[in-house]
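Yeah, one chain of the complex is gone here, protein chain that is, but the others are all in their spots.
As written, the chains take the letters A, B and C, and residue 1 is the first residue of each chain.
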């Protein structure tokens, strides 16, 4: 292992040692303050993000990991988002006193899982990454088990995630059975004439589809979104999904383009039903977190519209959409977290009445992120949809693009409904402590990012170009 | 200068940002100063461009590449050719004067920050629109000015009238904007290109003249232009927009924004040349609008609404010129119109302001006591608008359009409309002048205007009188600077043979004089209590508002309600059958016709389908773990089934 | 010897049996056992394929699978235990409090 390899590994090592350090601090005889623990976690995450700058041009590490432009973009992105999650968690009322070394180390491990997933060059590695991401989440969903629905959410997610990962693994095993290798580069050279190969990739698609909450693998999403503490909802509604998505795009577009081609009709169908069912389900939903869960199902549908195009524009659009989607959802769930009541989240929409007026920054972020989710310029959401639907049109999927457009129009209704609630004249009388400084910082940064990405999309599109 | 091009829209944009972000730190008197500085900087940049060769050589600047995906890239860039140079000069020059005027006239308003923010933002948007070298940026500016217009019309949003007017303007122009957006999409899907110059080259080389695509695209662009420029049939928003402050009316709804449609057509004129039928339609719309606006202005009692209908009518002249292929002449009239219409609005604003916010012309006349300066400058503007021969700019620009209209297909007919319009123009504007300034009230006022209001009026008055001399009528000895300078970009206008031209010019000389006489007659009749025949019809703008209300607004309301409420409410509300009378019978017929029923049932069943879809799907989310797993396996089975099949 | 197809068919049968257990049984512990059987189907696929291709990757995959299953089962078991401890929930029917609220949902 050469020095350059080691340098490429530094972010991963930092996350693992960061988790360990936190745990060690926890077992010492003296109780370390929560603030200090948080700071340590933040330092490791930021350091990890910074060290990705040291990465050299695309290189493979031990045939398992690859540090190319995609991982160089998403690794620091995930780490920074995880920083935001940590900051949200520390001031999240329902978890007060529970954000200690276990919580923080699990978040660090989950982040490690994500960055392993997006940079893996081998299916075994991807599988482990997926699991390092998933297992901390089982516990994090049920964090502070006495919360309403926490355990139910944890059990549901653990069992269903196990169920879906069985499909994923079955796909991996069948790929191995078909070709005798698990290395993605070697797989790229295999012809599709091996019947098992597309079948196996379809099974992997089922497993990833579960993580992405595509219809019909979506049913867990609203329940778990509702059950989890909002910062954790933010985690797996944004970056965890983005990680799975990036892995899928890497697998299909970069490594197995020939499989991608034959898989297009399936993606087409998944995109269609995800959009339609997601938006329909969101239409009258009263619980904000569930509503956002359904909206994110629809958004994954839009992303699949781009992927189903099967061209390079679609690939770029999907990557762009992944980033935009992450930021938008991080923003809305950060708002939900910021407005939480002492013991649980606000549930029904009417509990949020007028809060946008009372807390201007919160309202601003919610407004920006919802407009972005609705796809209005000049936000990133607009550009993402433009690129995605543009890709579909370029590929001749006019029908799909039209349906996506209609869906976007309908989705407008419920996004507008939320904004109207936030800025309604009546104000809810359910009071809670105002959002903390750290939360405000996260909110502002996220909304600026969402706007900035919409105005300067080239910055992102440039950086995902393959050298 | 090329690398400083961004400064032209950048300066007001920066001003707007400073006012928005640092507004909390500034005392309220400084908002006007900041906004004026920004406008002055933009104007200075334009002057600099004139002196550094923009008048001879187009300038270009690419700011940054916005998107580059696949084989397609979109750069944000500005182009300053002669057409754009004319526009930016007007926008920034007149804009600056109106900013200065605002500083005095709006000084007592409490919400200075919002006002100047939107005023500066509007200026930036308009300059972006004009300078944009691609359609997307143009559309951005287009929407930005629409937004600012909406915000400024509704500046006094606590009163119902302005805020409703703002909403109306927004919604009506949105119809046009949608058409424009569709046109842009269509162009993009055809050529995978948004750069204006490249698009026009592609279109002229690849499309046959008269081809369906070219016609469709031209129609869509025309739709956008019609909405923004308040031409038939989307003119209804402009009279109501007068509910905003007078400087706003002067800047946005007379001098600049409403001419954006004219600019757009001039900018994309090769497309219209590929679609001769649409081009003729432009001329026809223009001709009809001229008569429509002028006749409606005839019966108004509200001072500013006269000017609003007059604007509609005058932009009709520009459309007529565009439709006849005389783009340079359209631009010429645009320029002179910007001067005299801004002048009219500003002096009318001064009169209204000193008259205690009185809008009714009869009352203003009874009140008398108007600042003399406002009176003389109004007279100058009115003379120019009426086109009093030889000494006013309006004469030269309108006369040329009248002459060139003769050459178009069905030219004599178009000319007739334009000539009738010219006559009516003189009638209504002098009616307004006589009513307000020669009413029964005292005429001994010595009220002087503050210098910040006086100077813009004087400058504009001067320009309204002399700016016509750059282009003397066809067949006259003397300079034709304007058309020759723009010839490379916009081509030359066609004129009928010299004898006809001279005849037409002679008629054009007589028309305004006849108009003044008619105006005096009219005043006399009005003062003796006889009103104009069909005055109500004219005053309501030929009843367009009522028509739209019955044919569009009411069904739309029902539709919106239906979407929000449940199905049965829709069915009850959606009956929608209140029969209107008079000439609105046509609308009633439409509403009762088969199509409407079909639409209604369609909407109802759509809502029903959505409801059912929601409740069916929502019922599956029953929290039941095994059911969730079942769905996953079912999904997997279906996906695998694809490979079997 | 044993053809790859046969092993794969047996593995598929195991996988589907496990799946059937997950779908048909309502006791949480049974569902977890069903998951185990599914994973074992996968393991058999990997081992058989490893034999077919004559390399160790299949076995590596299976070892990873075992480690992951162990981790997963442990966390799942503790959650099931918590559910039992708090709500006396042994069957999935007891865990349906998180759901779409249909009574109030339609305006």
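Here is the rule we go by: a residue touches a chain if its C-beta (ideal position, glycine included) is under 8 Å from a C-beta of that chain, and two chains touch if they have at least 3 such contacts.
Just so it is clear, contacts and distances are computed from a predicted model.
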Per UniProt, the name of the complex member that is left out, chosen from "NADH-quinone oxidoreductase subunit J", "Proton-conducting transporter membrane subunit", "Sarcosine oxidase subunit beta" or "Dihydroxyacetone kinase subunit L": "NADH-quinone oxidoreductase subunit J"
Contact list for the unshown chain, restricted to visible chains: A, B, C
Touching the absent chain when the full complex is considered, from A:74, A:92 or A:138: A:138
Touching residues on chain A - with respect to the absent chain: 9, 16, 19-20, 23, 61-65, 102-103, 105-106, 109-110, 112, 116, 122, 124-125, 128-129, 131-132, 135-136, 138-139, 142-146, 174, 178, 194-196, 199
Where the unshown chain meets chain B, residue by residue: 626, 630, 633-634, 636-637, 640-641, 643-644
Touching residues (missing chain, whole complex) on chain C: 1-10, 12-21, 23-27, 29-30, 32-34, 36-37, 40, 43-44, 47-48, 50-52, 54-60, 62-64, 66-75, 77-82, 84-85, 88, 90
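Simple rule for what comes next: only the chains that are shown with their structure count from here on.
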Between the pairs A-C and A-B, the one where more C-beta pairs touch: A-C
Between chain C and chain B, distance of the C-alpha-averaged centres to the nearest whole Å: 66
Rounded Å distance, chain A centre to chain C centre (Cα mean): 24
Chain centre separation in whole Å, for chain B relative to chain A (CA means): 45
Sites on chain A at which at least two other chains make contact: 155-156, 159, 163, 222-223, 281, 284-285
Per-residue multi-chain contacts in chain C, two or more chains: 22, 31, 95, 97-100, 105-107
Of chain A, residues touching chain C in the complex: 124, 127-128, 131, 134-135, 138-139, 142, 145, 148-149, 151-156, 158-159, 162-163, 165-166, 169-170, 172-174, 176-177, 180-182, 222-224, 226-227, 281, 284-287, 290
In the complex, chain C residues that touch chain A: 4, 8, 15, 18, 22, 28, 31-32, 35, 38-39, 41-43, 45-46, 48-50, 52-53, 55, 57-58, 60-61, 64-65, 68, 71-72, 75-76, 79-80, 82-83, 86-87, 95, 97-101, 104-107
In the complex, chain B residues that touch chain A: 64-70, 72, 140, 189, 563, 610, 613-614, 617-618, 620-621, 623, 625, 627-629, 631-632, 634-636, 638-640, 642-643
